[in-house]
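As you look at this complex, bear in mind that one protein chain is not there, while each of the others sits in place.
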Amino acid sequence: MTLPFLSIRAVRKAFGAFVAVHDVTIDVPKGEFLTFLGPSGSGKSTTLYAIAGFQDPTSGDVLLEDKSLLLVPSHRRNIGMVFQRYTLFPHLSVAENVAFPLRVRRRPDAEVKRKVADMLALVRLEKFADRYPGALSGGQQQRVALARALAYDPPILLMDEPLSALDKKLRQEIQTEIRRIHRETGVTILYVTHDQEEALHLSDRIALFKEGRIEQIGTGEDLYLRPASEFVAGFIGNSNFLPAEHLETENGTAKVRLADGSIIKGVKATHALGRGQKARLMVRPEAFRLTPVPGNASLAVEIVDTAFFGDRRRVVARTGSGDEIDVRPTSDTAEPGGADAASGRQIFFDPATAFLFPA
Amino acid sequence: MTANALRRQSFAGLPAGSGGALPALTLVGLFFIVPVVALLLRSVTDPEPGLQNYAALFGSGTYVRVFFNTFLVAAVVTAVTILVAFPVAWMLAIMPPALGSIVFGIIILSMWTNLLTRTYAWMVLLQRTGVINRALMGLGVIHEPLPLINNLTGVTIGMVYIMLPFMILPLVGSLRAIDPMTLRAAALCGASPLQAFRRILLPLSLPGIAAGGLMVFVMSLGYFVTPALLGGTSNMMLAEMIAQTVQSLLNWGLGSAAAFVLLAVTMALYAIQLRLVGAKRLGGGL
Partner (left out) sequence: MLLDYDRLGWLRAALAGFTALVAAFLLLPVVFIVLLSFGSSRWLAFPPPGWTLKWYQELLADPAWIDAALTSAKIAAMAAILAVLIGLLASFSLVRGEFRGRQLLRGLLLTPMVLPVVVFAIAIYAFFLRIGLAGTTTGFVIAHTILALPFAIIPIATALEGFDKSIEDAAIVCGASPLQARLRITLPSIRIGIFSAAIFSFLASWDEVVVAIFMASPTLQTLPVKIWGSLRADLSPVVAAASSLLVGLTLALMIVTALLRRRLSR
């Protein structure tokens, strides 16, 4: 078995009585794009700071190629980092900013020059070499920061919510840029964000943080299709949670009764539940259909509101017991005019795509 | 009428919103500008029209020595003040507020305490038989009392004491304006603490140092009380010389000429200072 490239072992960080990170363990293979996803305060940034050396973990270890980083001061860790705020040096030009890490390493002038040119080409800012950071837009500043962080070929690049200060359109543009740069350089990236779309777009794997612990780690598909908990299901993608009562589980499928009395059979049973135990049934909005499909379960609802978004339609439905359901069938499955506000309608979903979590 | 239109309302004939400044302008014009201009005119009219006062001022070794002394003291005071103030301001900019407020309290107490009181304390502390000499002799560091007063040493100690708050307080402001993340970024880029200091922290705080240093230099140039009490007769400074020329020698022409030189230098440096920080931030310690 080969050693993992970067290994985070039982890292724990406590601030007094408050534990920000509970014994987090992750192995990261070389070249991977791993995202720490989670709400604010879930410990993802703290874990990243432990790797960067801005905070010492209370216990645990961080190993790079089997050597502990903890006793190495930040400036000798040889790690690249892009921050949430633009941390360019305001008194240095773009080229001097990118050259900075090479200058402090006392690399020869010719190499510095060549490397700076390469890096600015990589982030497509060749024309801005002599500008000062104050004269750049937010997106351009973050690209310079990226060039600076990569200039010294660090084996690991840390990115701490680098796009959170940018507007939506620019965010998507730079996401594409980051993917390209990851492909071209092969650098191992640890990326922190609270934006699940960003995480899904960029990452090879996602570690979902909750209250200082990793709730689930896997590919975006894993987290979306096989959420380990209600929290994961709620955080990744959109979801409806319906109160339910577990009736019985047989052959890996469960039978439940919803609050309006309807019985749903054939739900994948991922958690052991007792008979009569309170549970929550999760159905993705896009799993619903407005027209009957053979083998699907059906729910009697009242259509409260409906809106058209081009590629899909969004319908708000209400069950007999008053639970609101977000329904987003793709446009081709929704008959136009059929989704007008009305009572006495039915919506349909495949129970095999639904999940049952203990309440 | 909209609020915007109200904003543009003006007093009869006056430019919008300038009326409020009239009392201040009258006061400053009548009792500041007029007397100062009258004084400066006196330098070329008293006792008779001509430049003889300036000739006397720059022709005499005694007065040239006073100029030299003044600039020397101001430069030394400024340099020492910057060196002492920077680490303190650095610490104050980042230390926990609870701890920092104690230091701030001490700085404010020293700044607000009567100037003569503070100078008097240094006169007593620095005299031949004062605490500092006794302590040094008691420790066996010296065997004879050091001459700490009535010379440049005394003036420097006393002036640095008085100028420190004026350097520390604005410098804390400009150090706090630097994003700590920038320094973290420098460290991750591979900069050792020394490199990060020399290449990032120092250049970024340089405008604050320059502005504060210039302010201290300008204030020191024209300082009267402390040099007069702690300095010696052999190294008199300009302000004291002006006061003496007018008060004791009653030589208004020469005193006015010296005052004009002091004013010209001060205003020139003040103009640079304004360029550096803008009129708004002047007096940032208040």
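Note that the chains are named A and B in the order they appear, and that numbering of residues resets to 1 at the start of each chain.
The criterion applied here is as follows: a contact is a pair of C-beta atoms (placed from the backbone, for glycine too) under 8 Å apart; a residue touches a chain by one contact, two chains touch by 3 or more.
Quick caveat, the model's predicted, so the values are computed rather than measured.
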Looking at B:Ile107, B:Leu148, B:Val216 or B:Met236, which makes contact with the chain not pictured? B:Ile107
Using the document's definition of touch, tell me which of B:Val76, B:Met91, B:Leu146 or B:Leu276 contacts the absent chain. B:Met91
In the full complex, subunit A touches the hidden chain through residues 54-55, 74-75
State which residues belonging to subunit B touch the missing partner chain. 3-4, 6-9, 15-25, 27-28, 31-32, 34-36, 38-39, 42, 84, 87-88, 90-96, 102-103, 105-110, 112-125, 127, 129-131, 134, 161, 164-165, 175, 178, 180, 182-184, 186-187, 193, 196-197, 200-201, 218, 221-225, 229, 239, 242-243, 246-247, 252, 255-256, 259, 262-263, 266-267, 270, 274, 279, 282-283, 286
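The rule is short, and it goes like this: only the chains that are shown with their structure count from here on.
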From the mean C-alpha coordinate of subunit A to that of subunit B, what's the distance rounded to whole Å? 56
For a test of understanding, state which residues of subunit A touch subunit B in their complex under the given definition. 52-54, 73-81, 83, 85, 87-91, 100-101, 103-105, 145, 148-149, 152
Mind listing the subunit B positions that touch subunit A in their complex? 179, 181-182, 184-193, 195-196, 199-200, 203-204
